[in-house]
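Structure incoming, see below.
Note that one protein chain of the assembly has been removed; the remaining protein chains are unaltered in position.
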């Protein structure tokens, strides 16, 4: 019997479908998530299965429909809302960070907001400054939101199921280059075995994707793939890299991070988000705080160098970490 | 002859007035910035001096009027816009981070956006979760915005003048507890000598507020005051703290930071913003990257522990760094 | 429409209760804050936006609501929450930042959440409007006959969330009523400087929904308009908008010097006190004597005093509780 293979987008859609079957209060809304199936396929087939009452196309009103999801959630529904590209968050940010994230706390716990806000991230296909961002670091800075950033079909399904069942607001960031879409640059890791039955993956558990001795690479999402490819190349050059997929930024699996660095004594953070004041800073700081004495070299970060994503291919390649640059930075780190 | 004393709010208003006199293209808009003079006094007296054409009260339409400022700036005006509380940014974020911040870059430099977005930050007066945030770390994560966070009347005037003359978008964060308002808890450092004549303070130059040998405290805004008070107390206990006011987060004066840590061998970041994925992480990471071998102890951070700001006084005091907690953390650091 | 005695008396009692609550909070707010006003001091620190003057709106609308009808409100929420039937003790304790408060002291005056009355509010202008739409969506999905109501000011009617929310509600034909309380100002900015139409009721046309203007100082007028809108929503016929023209008697927030007001403006408006207007209507019908009015006032004073005692005697949360309730 061969294993069932699924793309990440189909894995997400399957998780949603299974939860919708399980729980009447789950519904989905967003732009073009019905007949279109979601621009990045995360809701494909749901309209056909569940009809327009539970799979609702919305007007272009991000503040309105994300806010409506908050209101529906406080009334006991469990909305899943798609923000088509994370880059559009600015049109809805008050509802995300002042309402969705804060109501549970402000209410002293008397009002729950069980909702999932899912959104597409990432670049490397020339969609330029307003359609290529990652921004999970920005949301991770906002207290009250669980931050999920899967890198594989298997994780995407398990983490989505977990997210829908969670009673707190969750943001779920899927990477366009990991969805396994027919019209994106092919990515062999974007299709993989996914069990048909429902399962969950707990938040706050990083996944050591590859064991290594010489340095630890901390990363998420598409950069997990590029880091694994880099680790392959590094291995050919006799360098053994441990690659850790954090999977969730909030909660964060500090233990796995710190233990790995204590073992390898060197750390490189690879991040497709902007360099400064974001994920790479936080992870580096945690290592400095908790494993300072174990470090044999100054930590390094590879991230977008604090510019918007430029359109033109050579410039975009220059700012988004590539396999080659991960390799080069890792070598510098090991040699320092 | 006695020196002229000014509160921070009056120093800001004076900087704006002087630039409005100097340059016809400068104007101010925002909610209640006219007859009311700005809720935090940053525009006091301007309506009387310049009239309603140049000092414009706006409807409650943050997306609209901040976006209008962007449009006016691209047409050669130099708007100063007040976002009453930084907490309200969610109602305007698309214009701030996708438009104001990115148009200069996306246009390849052919379109300038010379504007200042000024806004009030900070808590410690029981204004709770939606009116007490700092969030400069969140904006510092967005490429394309200069981030100014003054702590004194003198700096406020010089940095505001610099901001208005800058051809790039600048966000100017003034702290309610530093404005010197009659209705806020009195703060002796909020009133100080400010020269009458116009002057500028370049961005990217931190200010060593107090020299010390045993540890470096990196901070901004009201936390500069609390850190100085803490340093006073630490001195009584024989601990010599160097207190550095970063003044601008973008550009950041890495040299002053790194040199200080190389001298003191210990670093504490004090931040009124949320702990994780923000300013404190970035500064700690920079120190780890650039001064690892000089560190005699793991860096420490004191910041809001990743919860929204609670209303009730004992809880609010528990989450926003106080003088006592700065002292205690500094002692732990020095003893470690 | 001829209203029954009980209906009118209940409106009156509600209005007096709100006024009494607000005026007492207004007094206590200044405890330990004067002579040199310090916003951070006293038993009730922080900003304080009181509802005195506008009570007829909350009372007239909420008279038609059941506890399970969701209501969203604003930075000026006390009146709506009281009219919705909150436990006064828990509400006052929250305003005092006490452990026994509605939100265990985490929310405070602008962030009052009460599951018992399906009530929420917040300090961001326009922030609550989409929540009412979402609550109405939940109601529709479950085929219930509940109705959601969103209260907000005329200032909020110029923010994007207003437009997006009403359009959503209209497209989806949701059971929600939007109540614009037009008290002429958004802080210091008068309506003419913020609003491109004379009446926000004219904006109903932009969404194809019924929209009416009413005298917000007159509880009966509000009651009647609200009845129509809420009944309509309950019948599943979709959203509508009510614009109530009203006035705030105490300034935008406590400490507001109100330099922006016209000369006799406030005193003129004080002549249109909703208590007096409804009181006169009741007396005209012979349904209220001076003695009865005094008794109602005395009862409400007692209730507010009891809430005050409860709040004052309640303990503060422990500092470390700040770390709780971040996640469910």
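For reference, chains read A, B and C in written order, and residue numbers begin at 1 within each chain.
Note that a residue touches a chain if its C-beta (ideal position, glycine included) is under 8 Å from a C-beta of that chain, and two chains touch if they have at least 3 such contacts.
Everything numeric in this text was worked out from a predicted model, so none of it was measured.
Q: Which listed residue, B:35, B:77, B:208 or B:235, touches the chain dropped from view?
A: The missing chain is touched by B:77.
Q: Could you tell which one of B:37, B:123 or B:144 touches the chain left off the display?
A: Candidates B:37, B:123 or B:144; residue touching the omitted chain: B:144.
Q: With respect to the chain omitted from the figure, which of B:66, B:178, B:291 or B:304 is a touching residue?
A: Considering all chains, including the one not shown, the answer is B:66.
Q: Under the stated touch rule, tell me which residues of chain B contact the chain that is not displayed.
A: 27, 53-54, 58-59, 61-77, 79, 94-95, 98-99, 103-112, 114, 143-144, 146, 166-168
Q: Write the list of chain A residues that the hidden chain touches.
A: Interface residues of chain A facing the absent chain: 31-32, 34-36, 39, 57-64, 87-88, 90-91, 124-131, 182-186, 305-308, 310-319.
Q: Please output the residues of chain C touching the missing chain, sorted low to high.
A: 158-164, 166-167, 170-171, 193-198, 202-203, 205-209
Just so it is clear, only the chains that are shown with their structure count from here on.
Q: So which chain ends up closest to the centre of the protein, judged by Cα positions averaged per chain?
A: Nearest to the common C-alpha centre lies chain B.
Q: Name the chain whose C-alpha centroid is most distant from the C-alpha centroid of chain B.
A: The chain farthest from chain B, judged by C-alpha centres, is C.
Q: Quick one: chain A and chain C, Cα centre-to-centre, how many Å?
A: 41
Q: Using mean CA coordinates as chain centres, what's the chain A-chain B distance in Å?
A: 31
Q: Among the residues of chain B, pick out those that touch two or more other chains and give their numbers.
A: Answer for chain B, listing residues that touch two or more other chains: 63, 87-88, 90-91, 128-130, 306-308, 310.
Q: On chain C, where are the residues touching two or more other chains?
A: In chain C, 101, 103, 105-107, 111, 122, 124, 126, 160-161, 326 touch at least two other chains.
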